[in-house]
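I'd like to ask some things about the structure below.
All protein chains but one are shown in place.
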Amino acid sequence: MLYAAAITTFFFVGGAAATLIRLELATPASDLVSAETYNKLFTIHGVIMVWFFLIPSIPAVLGNFLVPLMVGAKDMAFPRLNLASWYLYVLGGIFTVATLLAGGVDTGWTFYTPYSTMFSNGAVLLAVCGVFVVGFSSILTGLNIIVTVHRLRAPGLTWFRLPLFVWANYATSLILLLATPVLAMTLVLVALERFFYVGVFDPSRGGDPLLFQHLFWFYSHPAVYIMVLPAMGVASEIIPCFARRPVFGYRFMAYAILAIASIGFLVWGHHMFVSGQSLYAGLVFSLLSFLVAIPSAIKVFNWTATLYKGSITFSAPMLYALGFVGLFTIGGMTGLFLASIALDVHLTDTYFVIAHFHYIMVGGSVMCYLGGIHFWWPKISGRMYPEGWGRAGALLIFFGFNLTFFPQYLLGWLGMPRRYHEYPPELQLLNVFSSAGAVVLALGYLLPLGYLGWSLFFGRKAPDNPWGATGLEWQTASPPPKHNFRDIPEVHAGPYGYDPAR
Amino acid sequence: MNATTPLWALPAASDTASRVDALFLVVLAVTGAVTLAIFAVMAVFAIRYRRGSPAQRASPPTQSRVVELTWTFTPLAVFLCFFAWAALVYGSFYRADPAAMTIYVVGKQWMWKAQHANGRREIDELHLPAGQPVRLVLSSEDVIHSFFVPAFRIKQDAVPGRYTAISFTPTRPGVYRLHCAEYCGTDHANMGGRVYVMQPAAFAQWLEQGPSGASLAAQGFELFRRLGCSGCHDARSSVHAPELDGVYGRTVHLADGRTIVADEPYLRDSILLPKKDVVAGFEPIMPSFQGQVSEADLSALISFLKSLQPGGPSGK
Amino acid sequence: MKTLVLVWVALLALLAATAASSFVPLGGWNSAINLAISCAKALLVAIFFMHLRHAGALLRLVAVAALLWLGILFGLSSADFGARTISPAPWSLRY
Partner (left out) sequence: MATIPLASAEAGAERARLGMWLFLATEAMFFGPLFFGYVHSRLADSAAFASGSHHMHFWLGTINTAVLLTSSFTMAISVHGKERIRGTLGLTFVLGAAFLLIKGYEYGSEIPEVLAAKGAEQVFYLLYFAMTGLHAIHLLIGLGLVAWLFLSAHGRRAGTPVEIVGLYWHFVDAVWLFLYPMFYLLERYSA
């Protein structure tokens, strides 16, 4: 709950920055904000959305609440660590707010050297501290989830009886644990280089700016999977429930999650195809990038197959989940263009990339975060949200999202580079579409904030299991009592025991 | 010939552009078809199996090894084809034609500076002959930049402290946009210009106009004389100034007792801030050249000084 | 208890070996020997002092995973640095 409030706040700060960016880009000239302000806006948008929203959203808000419920445990393995992790998140947030107060930072969320170490005048150190601290918050969350899944499963709950949401959060936690420390140390090196001129990234002293990129993307590419794997977990809970049938190919889905998490560590070099990385390294990373697309494809096929012979209701969570599958498919398919190394040369650092990763992160993670919030809202709050408003919100967000980001694919192919506050005037029409979409999208995000807030006080009292779902979390009261269950449940079968004929 | 070809037309103005476009269209066709098929299947299922529809729902399949293996290995095969094709095209960016014309391009906040083999320089513009293979050698004076010409479908980062290169052959005369694609600071969006692809004869004529020099070091030697450096630093000069033969990399003893290695930052400081590090045994009489020499002049001067190695060929 | 003493003696012996070997000029082999001895010492510490010898499969897996992932970081990054070709600088082409 504490997490939900803090993360929602940051989502809207980051969202406000995004809205300003799109408003500036409604015209080709620089008119609303100056170049410097624009650069600070997209940096703070990136930093907040990546580290303060997307990464902690599902694991910290839904994961901390649901993983113990789903494995039939009284609480997380280390409850105090959980609280510590929240304090670290807030501390990191304070640093980030301090960055804003100190005048912002203009390095881009990627902090590329030598710009960040030697040329930027922004509050790089504060921003780096913020990310460093929040990184430890994620590490502690990940550690907690892993130990919980390993050690606190209810009697009879074997690995292949775990819901896919638990699998997804488990795999995500592995990435959090193995990747985040590398980012933390890399940022320490940036700070040391900026103030003591260590020289590890400085070519005149035997360093290399590309070394930073290797270290940075070693974390930041797997971080994409930190964002999207939990979303896949949410979709894998919602779709079977509203299709009233077991998920198709449960074991393959679980293996696919593990495959994505591990192969995801081997592909970071595809962010560096034009960076001056060696040709051969580029080719290896291109091949590995195609390999990581396969488990993702399997998941899309299996979700689609889960609809077959189902009995489908289109409630708000289901609309979000189906929207997710559609947007994730488009995002994934366009990822193949970027993995095709020769195409990436033209497309990288253009709006094509922007569109691609927003389809994955916003179309994927945010859709499922909202879907998950709606799905488990009765369990979390003990109240029902207004279904009509929920469906309207889901449709509005889906429409606004596509209007915002689809034109950006075309812009990217036509060669509009990213991080430009001015652009060639012939590209205005597509930019206007995109900016209009952003306004719709912003309204779409305000809608759930409004009616969910309303339902917290005035919503109908929720029964224990409003969706007729089979997960362990639905077998206890809404909201759950202090120790989740009155008696620790025993499990005798796999998840998703739905029957469409009933 | 002066109007820039608009980006919405996305002209294909190089051999690389046509190769990339062919790959793009095939990938687009395959992924587009699969995406539409997935959406169609989802739509059909969603309508047919909506709650309360009369569709038959007995024993829905929960897994099928055959089906799942099929949709694991079919994409794998397709992906391997994409990979191989893309890798071949990518390789061609970096395999320079032996007859390729080499042009040095330096990125700097926030401009592109190019220098042709005969010494002709240009800023934020690049003139190229149609039909002639070109190899761009890129570097940067400050942060990472990226040389991006959408009409050629090429992009290559310019990294400080080292050189990167990319090869292509411009095919269609015209004027095209040039951008910086790697975020490089405040005026990143304005760092760009025009690429002029000309008929070979017109290009040859263009190349002959304007100043030229044999090389950066030779230009540095010119500057060395023009700015009056040689008046004092020449061995025959009556002024008591340090001899500069082999100065680069030498350990220099300073008047205040420190020792310093004469590296590039030191040479740069000596030209711009001569009072900062005075060499032991010499009077601080050298005037500052701050504001008189540009970055490009500085790098020419320094590379001239670097060429004055014992045993090596010198500019004299 | 006896094992611990033996391990401690072995560790000190290895320390003496690595310090002594660094005074023998062996070129690149000095670093290789130092690295190998460090690995041996770290293994002794992990297996005996940190009880990996008696630990379950899961803990061993965690220990191996960390090393494996460090290997991925080092290996794939080195693949880039090892395979780079740098174009000649203009001033290296003498006039």
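Labels A, B and C are assigned to the chains in the order they are written; within every chain, residues are numbered from 1.
Following the convention adopted for this analysis, a residue touches a chain if its C-beta (ideal position, glycine included) is under 8 Å from a C-beta of that chain, and two chains touch if they have at least 3 such contacts.
Not measured: the values here are computed from a predicted model.
Of the candidate positions A:A171, A:L215 or A:A462, contact with the hidden chain is made by A:L215.
Shown as candidates are A:A4, A:V198 or A:V432; the residue that touches the absent chain is A:V198. Interface note for the absent chain: among A:T43, A:T110 or A:T186, the touching residue is A:T186. Only one of A:L69, A:L126 or A:L178 touches the chain withheld from this view, namely A:L178. Touch with the hidden chain on the side of subunit C covers residues 1, 4-5, 7-8, 11-12, 15, 18-19, 22-25, 30-31, 34-35, 37-38, 41-42, 45-46, 48-51, 55, 58-59, 62-63, 65-67, 69-70, 73-74, 77, 81.
Residue positions on subunit A in contact with the hidden chain: 77-78, 81, 139, 143, 146-147, 150-152, 177-182, 184-186, 188-189, 192, 196-200, 204-208, 211, 215, 487-488, in rising order.
Just so we're on the same page, only the chains that are shown with their structure count from here on.
Mean C-alpha positions place subunit B and subunit C at a centre distance of 38 Å. Note: centroid distance subunit A to subunit B, computed from Cα atoms, is 33 Å. Residues of subunit B found to touch two or more other chains are 162, 164.
Shared contact sites, meaning residues of subunit A that touch two or more other chains, fall at 208, 210, 279. Considering their complex, residues 150, 178, 182, 208, 210-211, 214-215, 218, 265-266, 268-269, 272, 277-281, 284-285 of subunit A touch subunit C.
In the complex of the two chains, the subunit C residues touching subunit A come out as 58, 65-66, 69, 72-73, 76-77, 79-85.
Subunit A meets subunit B in the complex at residues 30, 35-36, 39, 106, 108, 110, 112, 114-115, 118-120, 202-204, 208-210, 243-252, 273-276, 279, 282-283, 286-287, 290-291, 293-294, 297-298, 300-302, 304-305, 307-314, 322, 325-326, 329-330, 333-334, 336-337, 339-343, 345-346, 348-350, 413-424, 426-427, 500-501.
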